[in-house]
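Of the protein chains in this complex, one is absent; all others appear in place.
Going in written order, the chains are labelled A and B, and every chain counts its residues from 1.
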Amino acid sequence: MDLVQQHIWGWNIATYLFFGGLGGATMALGILGEMRFKLGKWFGILTSLLGLAILSFGLIWLVIDLIDPLRFLLAFWVAGIGHSWIARGMVIINGAYIFGVLYAIAAFLEKETFKKWMGYLAMFCGFGVTTYTGLLLNANVGIPFWHTPALPLLFTISAFSTGCALLMLILAAMKSHEAKHYFHFIEGFDIFLISAELLTIFAYFDFARLGNAAVMKSAHMLLANPLFTIGFVVLGLISPLILEAYASVKESAKGVALVASIMVLIGGYLLRYLIVWAGVFQYPHGLAG
Amino acid sequence: MVSLNRRNFLKLSSLAAGGLMFFKPTAKASIYTPHWKKPAGKIKYLPNICSYCSTACDIVVRARVNGKFMKPQKIDGNEKSTYNRGRICARGQSGPRTVYNPDRIKYPLIRVEGSERGEWKFKKATWKEAMDYIRKKIEENKIQPHEVAVFAGQRACAYEKLGVFAFSASIGCPNIVGSPMQHCVMAEHAGADVTVGTMITHDELLVDMDNTKVLLTVGSNAAIAGISVSRAVRFARGRQNKMTVIALDPRLSETAAKADKWIPIKPGSDMAFLMAIIRLLIKNGWYEDEFLRRHTNAPFLIYDNNGAPFAFGQNTNPDQFPFSQNYYVYDEISGEVVPVDGFTNDNIGNKKIKPALFAPKDLTFQGKPAKTAFDYLWETVKDATPEWAAKVCDIPKEDIEETAELLGRIRPATVHPGWMDGRYEDVVQSRKAAAIINVLVGGVDSVGGWVFNPEDREGMERFTKAYKSGKLNNPMALMMATAMAPGLLGVIGKLEGMMLSGKFPLFRGYPHFNRAYYDYQKEKYGKKAIPFSLFINAGFQEAVEGKLKWNGKPYQIKFAYIYSTNPLKDYFGYKTWADTFKNPNLKLVVVDDILPSDVAAFADVILPDKTYLEKYSGIWIQGPNSDLGLRMRFPSVSQIGDTKGGDEVFCMLSNALSHGRGDYGSAAMIVSQFTGWDMGKTMKELALAWKGKKPLYKAFRDTALYTVSKKLGMTPKQLEETLEKKGVLPLKTKEELMEEAGMPYKLPVPTFSGRVEIYSTLFGHFNMKYGVDPHWHPILTYIDWEYKKGAKRDYKPTGNEFFFAYGKVPEMTYLTTADNPLLHSLVERHKDENYGFWMNPKAAERLGLKEGDKIEVENTVSGQKIRSFVHITEMVREDTVYVMSDFGLDNKLLKYGSGKGVDLGRLIPHRLGPVTGSVLSCQFTVKVRKI
Partner (left out) sequence: MARYGMVMNVHACLGCRACMAACSEWNQTPFWAEDFKGKWRTRVTEIEEGKFPEVKRYFFPTICMHCENPPCHSVCPTEATYINKDGIVLIDYDLCLGCGYCIEACPYDARYEYELDDLKQDEFYFGEDARHHQAHVDKCTFCVDRLAEGIEPSCAATCVGHARIFGDLDDPKSEIAQLVSTGKAKPLGEYMGAKPKVYYIK
């Protein structure tokens, strides 16, 4: 086997994956907050639009990464929807834009029923956006480290975790009782997500330990990279988990939770980059070069 | 077709406007690369002959033709060619990249007044200005024809020979230096030439590897997978047909990689290996008895003449060619010594005799002890046991025994005796040993063996007829006929008859400067001449420095015309050559080339050459192809810049040197002698060329079409059309030719006895003419030379000392290709092995070297030092470092090739070896230091 690190995708794609996931999750969680936790129409409007803005920011990086960015319009030609996750992702992203905007309009005009349906659809699309980023990488059969069912799961969890972190930052600035309530809900949810993420990462590496050569190489590359071990695992996962756990029992430790949120966001970004970076092709012997 | 809709859509896309969702691309394109604007013109296929190495493959150029505009798009092998069988190598493929190389010289350049040679300060000029400058220099310095030296490089040697000869004849200049002839051809083949009468690997003969069952390659990577396509396709077919290949090479070359057995022999020890093989073949009776008795001179009776073997009956006059009246053999039937013809292909003929391979003990003849050539051969090798050879070669003795058994027991078996491999003092003897093995196993002009080319057969038919008719009794007629004969006869005819004699009328009493140099060397140092030295550069430095004399008068070279070669690199000894070209005694240096070579920097005038795709040619046979076919070049590129063909320049220089009156009559005489073309027509056409009314290549084309079409019973137009359509006009197959004119079965081979020679009559002649020397031993001898002072053949380098070996990479042939962007990128992909010194990991560990570490390599004999880096690989012996020879160009204007890899000319000194004057390119050791 010839093992070759992939070099086509790098920071640009990682940035897109991060902001795409974050935007989707922000929109989904924001609308959830408005609809279930009664945070008010402006919260719903602003979070959904913020989510879309973040998504748009991510998409800029995707377009920059095209061979010729001026050809980006072709992205809308989704003829490959039957099999391609980029095509499906484009549909979902378009859905997120359409329903997110319609939701915001409906919320603004206070058309409750319409808003409700648009909200559900927008949440669904937002969820879809967070999920598809993992599936996107998963489809590469030549890169065994990506080609595992754990990857979409990991990316989805991580995306929601970063979404939670962002919302916590927003909610912390709000004074209302509902905000506080939702803050705690999100905090709890995030603790659950980070725990799940740790478990997935552990399972992932346990699988990699006995996986094939390429997976092992990817795992070794990551374990040897301080950005991963210290940057992501310690500072991006374990530390915020402890801090948030601490904050959740201590009523007055909002600041600690905010620090944890920022760490989660940075950790999430690092995770995207590192997973993309650690993609190793497993070519049949003789092919590479 | 690409639909308009989608194109509009894309335009829209690039505008990045709004309303994005409402477009509709049409169904899939049926063509994968939409040409937005197809360039104008029609596609036309034009045949040509590849020019990247001496193999000269048949190619077809796919060109876009628009009125007078022509541009090649792709080159493929000509499928109708039985020579390269429709295939070509990377160099052939990349042809257009040289034609359109951005570095190409497109206009004449004149060195700026006041600048030094080597600096590269030139100004653009017109052809008229350049020629005026040349004429002025010639007049100012009163340069005489014999004061000119023409360096005719690879293209000239392989394709423009006629132009060079015509030029030389038209002004009476004997000083032709072939592409480093002694290095490229002479050393390579002399040993084999004197045995079978023709040059074996270079451009004269193909080994019928299609049918060979056992092949021993002695080095020879450049001749097979390194790569010569006509041979490589046969090698590949042979391997498909289950040919067993044994490769002798200190490093795992491409050819060795494809061998069944790679024997990593110690550099320089081929001779010991081959002698041990000969011993086993003779000892076990694994030789073709009947063939040896009948068609070789193995049964010739030989006596000892001042310590050197000499044949009874051989012409002893050193000033004549070694043709003889009679030779003698011992007849086993009658038990008597009987005479055999002096020049024939068959010792027996209709006679009832059985020439003995081994003479009876104590046989005497004419009062002297007599032995057969075969006896001598056996005596030379009888102590060369596998154990002994294994020790010298540093390989297991079983490898030698197995090789001998394969060669001995399986037929057809054959040997590839070497090409472009390291040169040691004994290169001629070791190539001769390889050729003798081939003779012993019967691999001469036989299925699966060395097959002569049709031109040699035709030439020998003509020569034999003339010789037997008695028309050659007058010395001048014999000289001319010999010079125009093929193979070895032709070489010696030209060399001794024209170049070295100083008596050839055309050259007005002047020999080649070599001859004056030999006299100088003899007088000053008591050194022997270099007897096998056609078109070599020995003595050029001395001729420029003004050390040489002829007939008491100074013999100086004042004008060097360098055409498509790069002596600074290709002739070894960079500094020697750079100093010589800087010498103010050299009043004029003109370089004609396609690219700004290293030597171009030393020119006074640089002239832009045309590439092979831009020219017509005469009608040629297909090089060494065993089948007989005719071919011709058709240009497929329209005029680029202000370039002219090198052959046009020959006409211009000829006129410049003879005050506007180049003697095209003599040129026509020589050309028609060489080609058999009609004298009158040649004269007419050359007159046009000399008067500047027709480029010389067109004159050759028209002459050839006129003469050849007559022979074939066609009109010139018909012939031209046929050639243009097919590229190759096949006339006879190998089988037919071997049946009709098998050599030596039906015709003599081009040696001086007409037989295949175990005893070289020519080397016997050299012993008479130049004194006895083991390097030109007529049969075989083991020379115990030294790698360096005190380091004999059993030397084992230790510490940081290594043997040195070099070879070539399949994508390159020196300057012609080094600056080709496409080929450059091919070698860049594996640049470590191309640009660095190969070293075995064990040695690297010993020296503490890691892959890519910078090193300094010092020649322990010459003291030259170069810097490079190390490439660690298992594919080379532990006591040897190996490097590629194709790189190391210096001229900064070569955007792609400059400064890459190793320039061997800075590691190998200009130190000429014996017999052929080949540079002793590997006879030294090197020391490697980390820097």
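Of note:
To be clear about the criterion, contacts are C-beta pairs under 8 Å (C-beta built on N, C-alpha and C of every residue); 3 or more make two chains touch, one makes a residue touch a chain.
All values reported here derive from a predicted model rather than from experimental measurement.
Every shown chain touched by the omitted chain in the complete complex is listed here: A, B.
Within the set B:R97, B:R155 or B:H910, the residue that contacts the chain not displayed is B:R97. Considering the full assembly, B:V229 is the residue among B:I110, B:V229 or B:M743 that touches the omitted chain. When the whole complex is considered, the residue among B:K121, B:K161, B:K213 or B:K258 that touches the unshown chain is B:K258. Considering the whole complex, the residue from B:T781, B:T873 or B:S898 that touches the absent chain is B:T873.
For the chain left out of this panel, the touching residue among B:R423, B:K587, B:H824 or B:H910 is B:H824. Against the chain not shown here, chain A presents residues 4, 6, 8-9, 62, 65-68, 71-72, 74-75, 77-81, 83-87, 90, 136, 139-143, 279, 281-289.
Along chain B, the points of touch with the absent chain fall at residues 2, 6-7, 10, 25, 28-29, 31-36, 39, 64, 71, 73-77, 86-94, 96-97, 100, 102, 225, 227, 229, 232-233, 235-237, 239-240, 252, 254, 256-258, 262, 264, 810-811, 821-826, 828-830, 833, 840, 842, 873-878, 896.
Rule of thumb we're sticking to: only the chains that are shown with their structure count from here on.
Taking each chain's centre as the mean of its C-alpha atoms, chain A lies 68 Å from chain B.
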